[in-house]
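Excluded from the complex is one protein chain; the other protein chains are retained at their positions.
All chains are identified by letter, namely A and B, in their written order; residue positions are counted from 1 within each chain.
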Amino acid sequence: MGSRAEILAKLKANKPEALPLPQIDSSIFDEGLNLIEEFTKKVEVVGGNVYQATSADDVVKQITKMLPDTKVNFSTLEGTSAFNTIDLSTINDPRELEDLDILILESDLAVAENGAVWVNDQSLPIRVLPFITKHLVLVLSKEHILPYMHQAYEKLNHQPTDFGVFISGPSKTADIEQSLVIGAHGALSLTVFLLD
Amino acid sequence: MSHPKLASIFNKDEKKVDWHDKALWFVRHKRDKSVHSVKNWEELRNLGQGIKAHMLSNLDIYLEEFEANANKNGVEVHWAANAEEHNQIVHNILKENNAKKVVKSKSMLTEECHLNPHLEADGIEVIDTDLGERIVQLAKEPPSHIVLPAIHKNKHEVDELFQEHLGTEPCDGNPQYLTHEARKHLRQKFIEADAAITGVNFAIAETGGFVVCTNEGNADMGAHLAPVHIACMGVEKIIPKLEHLSVFLRLLGRSATGQPITTYSSHFKKPANGKKMHIVIVDNGRSEQLSRPDFRASLRCIRCGACMNTCPIYRRSGGHSYDATVPGPIGSILSPGKDLKKHSTLPFASTLCGSCSDVCPVKIDIHAQLYKWRQIITKETPQPFVKKKSMQIMGSVFTKPKQFETVGKIARWSLRNLPQSVINSKPNVWGKERDLPKGPKQSFDQWYNERQKNKNNS
Partner (left out) sequence: MKVGLFIPCYINQLYPQVGQATLELLEKLNVEVVYPSGQTCCGQPMANSGYESESIGTYHHFVNNFKDFDYIVTPSGSCAYHVKKHYDIIPQTDEVTGVRNNVYELCDFLLNVLKIEDLDASFPRKVGVHKSCHGLRGLRLGSCSERVTPEYSYIEEVLKKVKGVELMPVQRGDECCGFGGTFAVAEEAVSVKMGKDKIKDHFESGVEVITATDTSCLMHLEGLVNRNKQPLKILHVAEILNSNL
């Protein structure tokens, strides 16, 4: 517990008089975005790519064409088990996933204003998956794109999750002389497929 | 050393100053482009300010709520009054888990507490995994910027550093190659780590969860691979509700680098099966800062670094010239609260231009606080006799118009008649690189009175 009581007592004694909590009126930020257009633009700005697909099968077909020579692949999409080269139930330690080449995950929430796609425990059998994979593929219905973060959290308020992450583009860094390099510690590429 | 001394050393290499200035101005420019495309950006800042100010005025209550919820989530919560206690708590957790190898993602708090040397003294390997932080760790330097820790280093310096420490090939500073080599080197460290330490960007009272933002993915690589995750946070990282993240995540990335959001905004709540998660809540002077009405707004800071990128002094003096964990304008209002004497030159390392306050996503009145710290510093720390005396004399002369005119007359005469070699002799710091005005024969006052006299006579 350490100095719990002491810290709380000090904060209580030193805080100013209570100030009101502002309410968020998300309508004032609304520019009437074309959601698919804006989302696509933003994913591209942050270094990812957006494609259309007709079905899970189509996603697998397209991605195998784009990245043909991969060894370790895994998809959580329904009916795509033929794509998988590993069985997650045999993975004892997430470190064994180090050689994962392609990971395909589903999402039911994305944000137009920043190209972020929400991935959570429910679609994520092992948490490190979207970070450790070389190529990350996210699949999403067009109707799941929301305009701003405000709408995204309205939805998340009803979806309690143990772990979840907004992913906007592939991992990147500009720590060497402000030169943008795609592919830092996380995924080297991000591809989003939009389903009708 | 004082800020002006360190700044003048930095300025000996003008090319480097130009390069540093341009690199950071580029980031400021990206920030401008990004925020100018957000409808009602200023309202978003108002919300950021308002939510944080509300939080600070209920801080103890929200921390208790956060703790209760975190406990329910199976997370162990620890409380540290100061840096030593923080380091001790982290050290104990590592010992309990027999952890010898630790990976750490960016956390200004652990920098502030000097956690690394504390752990290293016990033979624990601590690897900073943010690329910029790894670079400065290899160079045995502190970060010079809170978002861009190695912004003071050029690519050739990084090239040499990596050759020496990581055995890379000479590459003429190719950032692509160097980043790729760092990825390989740090992959190994992630795989081997016994524990991961991360910072916390936002802790949500309502859920007991917390959010960590990175672009590189290093916090997640560490936290999800190692069996133990320790997240260290200052008390002020609390926000009341989940929905408030919508405001702060919109503000943070855009203010920091101009990105619409950081690549990864990871929401941790419960540990994964078979893993442990700890949160260390740290005071270390924050409750004291909360007690200062003029300065408590500094605790609203979300560590975006925008005030550094915009500050014309920071850009031309480098982060190390501040000799403080958090450099730049925000550091110059935080640091005096911790050690007034050591940091007494920082509030003067500003022209009070106000750009910092206007870029701040949570509207901290940084330049107004710099002004207020100045008033305290001149009272509570020793000041040069000459400065003190001259201020007293000026204050007095300005209440006596006749004396003012006499002093003015002497000054004008001197400027007109003394040789340049005397005017620009050493005590005149102004004259080192700048001429003084010529020294007109008449003051405005004299001219005006003469004009009035002529008017009345005619």
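Here is the rule we go by: contacts are C-beta pairs under 8 Å (C-beta built on N, C-alpha and C of every residue); 3 or more make two chains touch, one makes a residue touch a chain.
The shown structure was predicted, so the numbers you read here are calculated from the model rather than taken from an experiment.
Trainee: Could you tell me which of the visible chains the hidden chain touches?
Mentor: Across the whole assembly, the hidden chain touches B.
Trainee: I'm checking contacts with the chain that's been left out. Which of B:293, B:395 or B:419 qualifies?
Mentor: Result: among the candidates, B:395 touches the missing chain.
Trainee: Even though one chain is hidden, which residues of subunit B still touch it in the full complex?
Mentor: 3-4, 7-8, 10-11, 14, 17, 21, 25, 32, 35-36, 38, 41-42, 310, 312-313, 316-317, 347-355, 357-359, 371, 374-375, 377-378, 387-388, 391-392, 394-399, 401, 404, 408, 411-412, 415, 429-430, 432-437, 439-440, 442-449
Here, only the chains that are shown with their structure count from here on.
Trainee: Which stretch or stretches of subunit A touch subunit B in the complex?
Mentor: Spelled out, the residues of subunit A in touch with subunit B are 1-4, 6-22, 24, 26, 28-31, 42, 45-46, 94-95, 98, 111, 113-116, 126-128, 131-132, 148-150, 152-154, 156-157, 160-179, 181, 183-187.
Trainee: Which positions of subunit B touch subunit A when the two form their complex?
Mentor: Listed in rising order, the residues are 23, 26-27, 38-40, 43-44, 46-47, 50-51, 53-54, 56-60, 63-64, 73, 78-81, 85, 89, 129-132, 135, 148-151, 153-155, 158, 173, 175-176, 178-180, 183, 186-187, 190-191, 207, 215-218, 220-221, 224-225, 235, 240, 242-247, 249-250, 253, 257, 259-270, 272, 281, 283, 287-288, 290-291, 293, 296.
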